[in-house]
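The complex appears here without one of its protein chains, the remainder shown in place.
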Amino acid sequence: MDDLYREYILEHYKSPHNKGDIAHPDRFAAYANPFCGDRLQMGVRLEGDRVVEVRFNGTGCAISQASASMLTDEIQGKTLAELAEITKEDIFEMLGIPLSPARQKCALLAWEVLRKGILRLDEDTAEESDLA
Amino acid sequence: MDDLYREYILEHYKSPHNKGDIAHPDRFAAYANPFCGDRLQMGVRLEGDRVVEVRFNGTGCAISQASASMLTDEIQGKTLAELAEITKEDIFEMLGIPLSPARQKCALLAWEVLRKGILRLDEDTAEESDLA
Amino acid sequence: MLDVSAQPAIDALAPRADFPILSREVNGKPLVYLDSTASSQKPLAVIDAMERFYRQSNANVHRGAYALSEEASAAYEGARKAVAKFIHARSVKEIVFTRNATEGLNVVAQTWGLANIKAGDVIVLSEMEHHSNLVPWQILAARTGAVLEFIPVTDDGLLDLAAYARLLERRPRLVAFTLMSNVLGTIPPAREMIAQAHAAGAVVVCDGAQAVPHLPLDVRALDCDFLAFSSHKMLGPTGIGVLYGKRALLEAMPPFLGGGDMIREVHLRSFTPNDLPWKFEAGTPAIAEAVGLHAAVDYLSALGMERVAAHEAELAQRMIAALSAIPGLHIIGPTSPPRGAVVSFTIDGMHPHDIATLLDQDGIAIRAGHHCAQPLMERFGLPATARASAYVYTTSSEIDTLAESVARARDLFA
Partner (left out) sequence: MLDVSAQPAIDALAPRADFPILSREVNGKPLVYLDSTASSQKPLAVIDAMERFYRQSNANVHRGAYALSEEASAAYEGARKAVAKFIHARSVKEIVFTRNATEGLNVVAQTWGLANIKAGDVIVLSEMEHHSNLVPWQILAARTGAVLEFIPVTDDGLLDLAAYARLLERRPRLVAFTLMSNVLGTIPPAREMIAQAHAAGAVVVCDGAQAVPHLPLDVRALDCDFLAFSSHKMLGPTGIGVLYGKRALLEAMPPFLGGGDMIREVHLRSFTPNDLPWKFEAGTPAIAEAVGLHAAVDYLSALGMERVAAHEAELAQRMIAALSAIPGLHIIGPTSPPRGAVVSFTIDGMHPHDIATLLDQDGIAIRAGHHCAQPLMERFGLPATARASAYVYTTSSEIDTLAESVARARDLFA
C-alpha cells in the first residue's frame, strides 16, 4: 500500500506547493484528464522567456496533485526552452513511485498542461511513435 | 441426395405447369425471396371471386419452381376464400420432401406471392406467433 | 464502525464456481469484483456456448444453403427469440441486435429522431443520464434545432417528479430516461412516468443498460416505446447489445446503416430495405455474441429475475449500512429501497481515484470517476465518486471486505 502513497506524496497532496491562481498570467491553460475528467489549470507569469511565477489549480487525486505540486516547483525560474526538455520519464522519476498505465495519466496531467497549453508544443510528431 | 430432388420435383422444375404471363390479369404480384433475391411473379384472371386462369413467372431453384408449378395447379378453379385456407403446412405436404429452414423459404415463395400479393392478406396477426 | 459481522451472512445467488474469474487473485489477494455496473463477469455457460459455436457451428448467417450456415442462422435467430421472451416483447421483429446500449440509443436518435424531431420540439431527459443517453440527443438537437430539458435530481438522488409534470406540460416530442442510475442506484417510477409522457403525446425511450441485468422487466407492462441495453452487463459477451422498439415505430423508421443483410433488393442507384428486424442490422452480425447472450439470458432466467432483484436489494442495504458507518464517508444517492446494488460514495479529503487504487491493492475492484455521468457530478458539485456494485455472484462477506478496506484507506489519508 505505501509503495504508491509514500509520505512525501501525501504531504504534497495535503499541502500542495504553488496552488492557487495568478491574476494576470502571461500564459494560462486548462486540460482535463481523459481518464477521469479531472481538470487542472496552470498559469505562469513570464519575464522574457523565463517563468517567474507559476500557479496551478483544480481538484484531483493524490498522484495528479502531488505531481502538479512538484512540477511547478521545478518550473519556477526556468526558461520555456528548458521546460520543453522535461520528459515523461523525468516526471516519473520526480514522483519516484511505481505507476500503472491509468495512474500514469494522472501523473502526467500537469506535464500535459505545461506542454500543450503553456509551451504550446505540437505533440503530433512525438506521438507518432505509438507503434513502437 | 434423392430425398430432396425426387423425380416429380425435377419434372415440375424442368417442365413447369402454368408458367408464363397473362396479358391482362385481374390481380398481379411479384415478390423476391428474401433468402436469395429470386423474384417470382404471379397473375390471375378472376370470374367473380373464382380464379379461372393463373400463370407464374421468374427464375428460381428447383424447389421454388416446383412449388410454384404445383401450387398454381391447385389455385386454378378455386375461390379466393378457398385459397386463403391454404397453409404453409399444406405447401410442405404438397411438395412431400424434407426441407431445411432456408429451403422452406424457397418452397413458400409462391405461397407468399399468393397470400400477400394476390389475396392481399395482412399477415401481421399471423406472424405475431413468432415467439411460440 | 458498524459491526457487520453481527448480521447474517448473504450467500451468492449464483454458484461462484460458475464464474472462473472469481477464483483469481489480484495483487496477492482474492479478487473481490465490485464493478459489475461497468461490466459483469461471465459464467462458464456463456463462455462455453461461444466456444462451442466456434468449434462446431461457425458460419455466416441468413444466406447459406448448407447445413452449417443453417445451424448458425438458427442459433442467431434463436438468441433473438430468447431475448424477446426475456423482456416480454410481442415479437422477434421488435428485437434489433446492436453493438451495445449506446448504439441502440443512437439508432433511435439518428433514425426516428431525424425523421420526427423538428426545430423547437422539446426533448426531456434527466440530470442523471449516462453520457450515452445524453450525447445522442445533443447531436440530434444540434442538427434539428430541438430543445433539451432536464428532469432535476433531488439532493437524495431521486427524480423531481413535480418538475417532470411541469416539463410534460410543454408537450415534449420525446422523453428519454434511465430505468436505473448507474451512479446513484436510483430506480425511477418508470411505469407512471411513461404513462404520463404518453398522455402528453411523447414517445418514450428507456435506457435499460442497468435495469435489464438487475430487475425483472416487461416491456409490455412498462409500455416504453424503445429500450436499449448491453449484453456485457448481464453476464453476456461484449460486442452485442439490444434495441427493443415497438413494431409500428420500427416499421415507420428509415434504416440506419446500409449494406448486406439489411436489404431486400439492391440496384446500382437504389435499394429496398429488408423486413424487421434485419432492416436495422447491416453487415455480418455479432453471431457468436448472440449465442453467448442467449446463454446469459437462459442463465439469468434460471436464477429468476425476481430473486436477482431481491438479492441485490439485500446487498444494497448491507453495503449502505457498512459504508455509512465510516467517518467522513458520504453516500451519494438514495439510501433506502427501491434502489439498485450500485453505491456511490465520497470520503472527505480523499479523491475517489485514490480510494480505488488503495482498494485494488487489497484485490477489490471498484470504479472511481464520473461514471460517464459528468452532468450528474456537476449537479452534486463533485469531481468524481467511488462506486461499488454487486451482482448475482456477490456475497455479504465481500461487502464486509470492502468496508474494512475503505476504512483502512481512509485512515491512511486522515
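As written, the chain order gives the labels A, B and C, with residue 1 at the start of each chain.
Just so we're on the same page, a residue touches a chain if its C-beta (ideal position, glycine included) is under 8 Å from a C-beta of that chain, and two chains touch if they have at least 3 such contacts.
All figures in this text were calculated on a predicted structure; none of them were measured in a lab.
Note that the undisplayed chain, when the full complex is considered, contacts A, B, C. When the omitted chain is restored, the residue from C:R16, C:R99, C:R307 or C:H330 that touches it is C:R99.
Which of C:I10, C:V26, C:A195 or C:L249 touches the hidden chain is settled by the complete complex: it is C:V26. Residue C:G258 is the one among C:G120, C:G201, C:G258 or C:G304 that touches the chain not shown. Against the chain not displayed here, chain C makes contact via residues 20-21, 24, 26-27, 31, 33, 35, 38-39, 41-42, 46-47, 50-51, 54-60, 63-69, 99-103, 105-106, 109, 127, 130-136, 138-139, 141, 148, 150, 230, 232, 237-241, 255, 257-263, 265-271, 282-289, 353, 356-357, 359-360, 364-369, 372, 374-375, 378. Hidden from this view is one chain, which touches chain B at 1, 4-5, 10, 14, 35-38, 59-63, 65, 103, 106.
Interface residues of chain A with the unshown chain, by the touch rule above, are 32, 34-37, 100-103, 127-128, 130-131.
Note that only the chains that are shown with their structure count from here on.
Note on chain placement: the centre of chain A and the centre of chain B lie 74 Å apart, centres being C-alpha means. Counting partner chains per residue, chain C shows two or more touched chains at no residue at all.
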